[in-house]
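Every protein chain but one is kept in place in this view of the complex.
Now for chain A:
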Amino acid sequence: MASTETTDTTAKATAGDAPGLSGLEAGLDALESSATGRATFRQTFVGKILPPVLAAVVVVVIWQALITFKVVDDPTKLPSPGDVWGEVEDAWLQGKLLGYIWTSVSRGLLGFLLALAIGTPLGLVVARVKVVRAAIGPILSGLQSLPSVAWVPPAVIWLGLNNSMMYAVILLGAVPSIANGLVSGIDQVPPLFLRAGRTMGATGLKGTWHIVMPAALPGYLAGLKQGWAFSWRSLMAAEIIASSPDLGIGLGALLENGRNASSMAMVFEAVLLILFVGIAIDLLIFSPLERWVLRSRGLFVKG
């Protein structure tokens, strides 16, 4: 097999003007390109999965110890891990747990998709059109530092205590992040790519689609990730403030209900569920997306 290949290539090489060139080239290619393997499951488990699990276990152990050794002796201030787990279990057995989570997550994701549909073209226009950038660029980056919770009161006044108000708050939180992420992604596109694209005829919309957008993808993804974090936070604030029975009980409303019922276990349940969803969305959607983009470009640093 190998020998037929060699004779084949040498035949080709003599057809060219420098005998043996292709063999030389193949040797160079083999010497200089490095093969990168992927980590085994065991490596991933020991390096990536085990440490955070251990950390969580340590936190629970300390928590339990605080109660067992009566450091904190007031269940209305600090419920035991068992009590909180009991709340979660009850909600599960009553068939309400997934309902709480889904009410919030579906709102969050739908709002986020809307923010994506608005923030992406907005970011593109701001990045590519000088006048627009001069006009609204500063406002857009200013808005990013405004805590989106600040939008809850005006949104309630404008839209009332309903779902549209929640979506409005999500949009106001996430759109600036997504747009800004795209803008900074586009700003960081190496000029060389744009020049190369132009010599190939990728100008205007073609250039945007084939060169600018894919080149800006890492920055855009970072913006999406931040946009999601902002959506999720502002949604929780909106749910706490706008809890009414016809809106369904999401995680924010659950937290508020816990407070009203003076049930610290329920409050902890809600807080842990909110945290859990935030981590889960990141682990299930954004981290894999980010890793895939970086790995395919050879930018992924094993850490």
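In the analysis below, a residue touches a chain if its C-beta (ideal position, glycine included) is under 8 Å from a C-beta of that chain, and two chains touch if they have at least 3 such contacts; residues count from 1.
Heads up, the rule we're going with is that contacts and distances are computed from a predicted model.
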Considering only the chain that is not displayed, what protein name does its UniProt record carry among "Cell shape-determining protein MreC", "Cytochrome P450", "ABC transporter ATP-binding protein" or "Anti-sigma-M factor RsmA"?
"ABC transporter ATP-binding protein"
Looking at the whole complex, which of A:Trp85, A:Phe193 or A:Phe286 touches the chain that is not displayed?
A:Phe193
The one of A:Leu78, A:Ala91 or A:Ile211 in touch with the missing chain is A:Ile211
Missing-chain contacts on chain A, rising order, are 16-18, 21-22, 24-26, 28-29, 31-36, 192-193, 195-196, 198-202, 206, 210-211, 214-215, 217, 293, 296-299
